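Here the complex is missing one protein chain, while the rest keep their positions.
By written order: A and B. Residues from 1 in each chain.
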Amino acid sequence: MTVHQPDLDTSAKVSDEIRKTTCYMCACRCGINVHMQDGKVKYIEGNRDHPVNKGVLCAKGSAGIMQHYSPARLKSPMKRVGERGSGEFEEISWDEAFDIAVSWLKPVRENNPEKLAFFTGRDQSQSMTSWWAQNFGTPNYAAHGGFCSVNMAAAGIYTMGGAFWEFGAPDWDRTKLFMIFGVAEDHDSNPIKTGLSKVKANGGKIIGVNPIRSGYNAIADEWVGITPGTDGLFILSMIHELLKAGKVDVDYLRRYTNLPQLVNTVEGSAEFGLFLRDADDKPQVLDRATGKLVAFDTPGIMADMANGYEVDGKTYKPAFLVMAEKYMSDEYAPEKAADRCGISAERIKAIAAQLAHTAFKEEITIDQPWTDWKGEKHDKMIGRPVAFHAMRGISAHSNGFQTCRALHVLQILLGSVECPGGFRFKPPYPKPVSAHPKPHMGVTAGAPLNGPHLGFVRGPEDLLLKEDGTAARIDKAFTWENPMSSHGLMHMVISNAYAGDPYKIDVLFMYMANMSWNSSMNTTEVMKMLTDKDENGEYVIPKLIYSDAYSSEMVAFADLILPDTTYLERHDCISLLDRPICEADAIADSIRWPVVEPDRDVRGFQTALIQLGVRLGLPGMTNEDGSAVYEDYADYIQNHERRPGVGPLAGFRGKDKKGKGRGEPNPNQIQDYIDNGGFWIDHIPEDGTYFKPWNAAYQDWAVERGIFDSIQPYVFEVYSETVQKFRLAAQGHGAHQPPEHLRAQLDMVMDPLPIWYEPFEQTIVDTDEYPIHALTQRPMAMYHSWGTQNAWLRQIHGTNPMYVSGEIWNEHGFEEGDWAWVTSVHGKIKVPVVKMDALNGKTIWTWNAIGKRKGAWALDEKAPEANKGFLLNHLIHELLPAKGDGMRWANSDPVTGQAAWFDLRVKIEKAAAGDEIAQPDTPAQKSPVGRGPQDITYGEDF
Amino acid sequence: MTTLPASTAKKLGLVIDLDICVGCHACVISCKEWNTSNYGAPLSDMDAYGENPVGTFLNRVHTFEVKSAGCNAQTVHFPKSCLHCEDAPCVTVCPTGASYKRVEDGIVLVNESDCIGCGLCAWACPYGAREMDAAEGVMKKCTLCVDRIYNENIPEIDREPSCVRTCPAKARHFGDFADPDSNVSVMTRERGGMELMPELATKPVNRYLPPRPKADISGDIDILAPLLAPVPENKGGFMGWLDKALEAI
Partner (left out) sequence: MHPAPSVILFTTLSGLGFGMLFFLGLGVPEISGWTAFGYFFIGYALAVGGLLSSTFHLGNPQRAMKAFKQWRSSWLSREGVLAVLALGTLGIYAAALIFLDMKLPVIGIIGSVLTVATVYCTAMIYGQMKTIPRWNQMLTPVLYLVYMFAGGALLTRQVPLAALLLALATLVQMLHWVIGDKAFVNAGSNIGTATGLGNLGQVRLLESPHSGTNYLLKEFAYEIGRKHAAKLRIISVLCIGLLPVMILSFSTGGYLTIVSALVLHMVGLFASRWLFFAQAEHVVGLYYDKHRA
């Protein structure tokens, strides 16, 4: 029988042109090929050559078309004409917008720059925005790290000079056992997904530690459904097992960590717990060959870790012994941890054994000679193929800093950091704490701040306290309440400014931060703080400038709106000075460029900021005659130099375009990037790709490339002297003393070796009344609040049920379709519930940031997001409930100030069948952009 | 003619690896964006910003939970699109001949200019692979990106379905099941690639690789006991071990 088939053109034209730029549907920064047809975006795919995604692209990335053509895009600068929060605006020109902003900001700068609080949210241009703030002169600048990930970043950098998140990666091609803790599935997500796939393809094993078995944990070969907030205890009990069995990498620890360094053991002395140092201030170790004291970095020595030293009646012990004594005590035995963690002692031991087995019995070697920084030659690279990765799950707890440190210590004890098969840093990391700046607070009217805002304190003397002991920064970062708050505390800005504590501000200036909704704890109260007026009828927070590309919830609360572009309409640089896109064996950076010109009166925020800076006459961006140094952000990207020869983009530097990392500005640099696919990459020499903190070839190369100006080898600080200095202060030693009420807490948490303590909220609230842990996760197909306006993505996640463990479900007799009241000590929400068995029995959870305020994001007021969708944020407060002493402590990590989102304790009750509207039901805001179109048939033009 | 070809030269299809699919929906949206702008009518979205948005998608990811008594439950992400069945019931029911299976490669397609939108093919399909577009009134389905896989305007390496090219976890593989040595045939053989609803005898070409056994569900706890035995006291305990370890370096 002959079969008739229609003629089909299987080779149709795909597009007119491909423009290669960088995605911004989340923080992953993948390279994308934007297919253009008739001037419109037709198709977006991953760029195969790009170091981050190597061709793949996630759901968000592919949905970029809908984000770019979103009906929620702001169209023009606006000034508020109704009451704050109402969403009533009048469109104005950019000139008028700048005039208003200048009239507010100029007096602030001339009189007291600290009256400006400038906080950027999911900013990918922090090196530029911080530079602007520094030139303005305010000490009040940070991005969103404080409520997101600072525990992870600070613990990583203080411990090993680099962190998880996207600043490092497992050696995906070689690792045989990969263990993930609480990994957010929207972050660095394509590389992780690809990596997981590689581990499986190579026959490796994946262990997922997470209360919730979704996403990565769903495909893990072994799932550990841990009880929230107990990861530190679980890790330390595995360390207990490994130490007792002698399954740690002694040679690695001796060479690459500070564990051989001698610690003062004279309790009560002002030097207790500090290292024995020589005249050059270098920590001392015992040379096992000679039995003599030598500086830790002396070439050719064999540092002892087994013997102490006595001088002048003071006993010093190697930090290794101090550590071993601590963790080998029964306090850390698996049997003690099992119940709290919800993991049997047998399983804890089994996992520890697997780690040991893979690290030591499945050792791998690469025949690649290398030389360390002391000049010692190694004929091969030895690998311990165990890799770890972790994210917000272990970080967003009040014990998160020490938990993250514990995980790093575990990695280091196994000798699996920077070795083949282990966890590897991505340049500009590794970078010792000493190579980071300290925070600055030197404010002078009419002049720049005396240095960078944020950094890494080395002791109590570096805190940002005024002479009267009050905080220098509006967010109280770097104070005794949270001494090592390296990323600032964006989540405290609005409540502190509202309370006038530590002081009142005049202008709040924010970018891409949805603070009146999903980016704040305690959303309802934050909205009130933004709209509250004082006795004179003025807003308590007097002026609020906000920049966003879309009609978010926060827009309604601003007095002045500076509309940003979409990511396809803008210039950007993903810079080595910022959060770069490097690989473990290469440096790389990239750009965004306008692949489509805006059809609205909008400007890229960074361009608007530079133009505003010129109108304010800010140094660095204004010439002596008042003219602009940089016309716009693109001009800045190409011509700004942070240090001579080092600028935002590292590639194609100099007139000859051959400069790598260093070189004069290249006036054609952006075009050179475009011609190269939107990015630039340069590989580390073969002998420098592992053991980077100690590898001479890497260190020399890093200096050549401008990552450092001199080599920066260092040893890992398993034992943290910096933390111990704060503990000594808490114990009454030293010139800088904490307030009395904080002494006990600091003494407890500032342990130089990682510890575990109960998350604070559950030590204060009645856990019989609030027995349940409540968590949020971000779905892989949504990023923060942005996804909801996206016609394609909102169909996947238009509502967010509360997933309830089978145990809780049965206990409360829930049935399909039920709604429940979920109550914390702070508030109450009514939500739909769904049963999930693959979940820690004591836990409920939901997807984050699906719930929307009516009127936002150009959605219909009847949108499911605004009626069934909900935020957990209403149940979380930036302060804990009052303790016995009547004081309210911060709901955050006492070391870094990281918001303790995941400490939340709740109870759950069946709700009466009713209107199926999530509570609280926030009244609508008026949409300044109207409502999106009814039906769409995107692609019919093509 | 909507009778099925007796055989096809190739059997193009997908292998979907349930052991590595993390449920990210990348394939869902990549499919949507390619197909809304290419083969046939766009994939519309009705009430796109309203109360009840409903769009046409050719590929969707379900999430299942599997539990057996006394064990941890497991989560399985399950992408689903047309399986390009050898005995495709959707083809034979079509009254107009719009629905057909290609002789050369076995891809099941809808010739939209002949489609009256009766919906019968969607009724006949057990897998929910076909969706009627609400704006255009024609049946939409996975084309296996027939306009990509042979497209000479696309670099050779990219001539694969959009969902396969984009999958970050490499959970999707495209190939010729008629060739026993192809990537998909080998994977199906080695990993026990499953047919969905084999009892309906549709002979689906696409295969699903089952999740590998989970250690926390199936395995007894293996402590690798000798590895974690504490250093015995007769060997000097911990300090004896440490001395020895340092000497060994």
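Note that in this section contacts are C-beta pairs under 8 Å (C-beta built on N, C-alpha and C of every residue); 3 or more make two chains touch, one makes a residue touch a chain.
Remember, it's a predicted structure, so these values are computed and weren't measured experimentally.
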Which of B:G128, B:P180 or B:G236 contacts the chain that the document leaves out: B:G128
Which residue of B:C82, B:L109, B:V138 or B:C167 touches the chain not shown here: B:V138
Residue of B:E156, B:D181, B:E199 or B:E233 in touch with the missing chain, whole complex considered: B:E199
Touch list for chain A against the chain that is not drawn: 795-799, 834, 836-838, 864
Positions on chain B where the hidden chain makes contact: 1-3, 18, 28, 52-57, 60-68, 71, 73-76, 78, 80, 89, 92-98, 114-120, 122-128, 131-134, 136-139, 194-200, 208, 210-211
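Throughout what follows, only the chains that are shown with their structure count from here on.
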Chain A-chain B separation of Cα centroids, rounded to whole Å: 33
Residues on chain A engaged by chain B in the complex (per definition of touch): 1, 3-6, 8-14, 37, 42-46, 48, 53, 55-63, 65, 71, 185, 189-190, 193-194, 196-197, 200-201, 205, 213-225, 241-247, 250-251, 254, 288, 302, 304-306, 320, 324, 328, 344, 346-347, 349-350, 352-354, 356-357, 361, 780-781, 789, 791-796, 798, 806, 836-838, 858-860, 862-864, 931-940, 942
Touching residues on chain B, where the partner in the complex is chain A: 1, 3, 5-6, 19-26, 28-30, 32-34, 36-38, 41-55, 57, 63, 65, 67, 72-77, 97, 100, 102-103, 109, 111, 113-114, 134-136, 146-147, 149-154, 157-158, 162, 165-171, 211-212, 214-216, 219, 221-225, 227-231, 238-239, 241-243, 245-246, 249
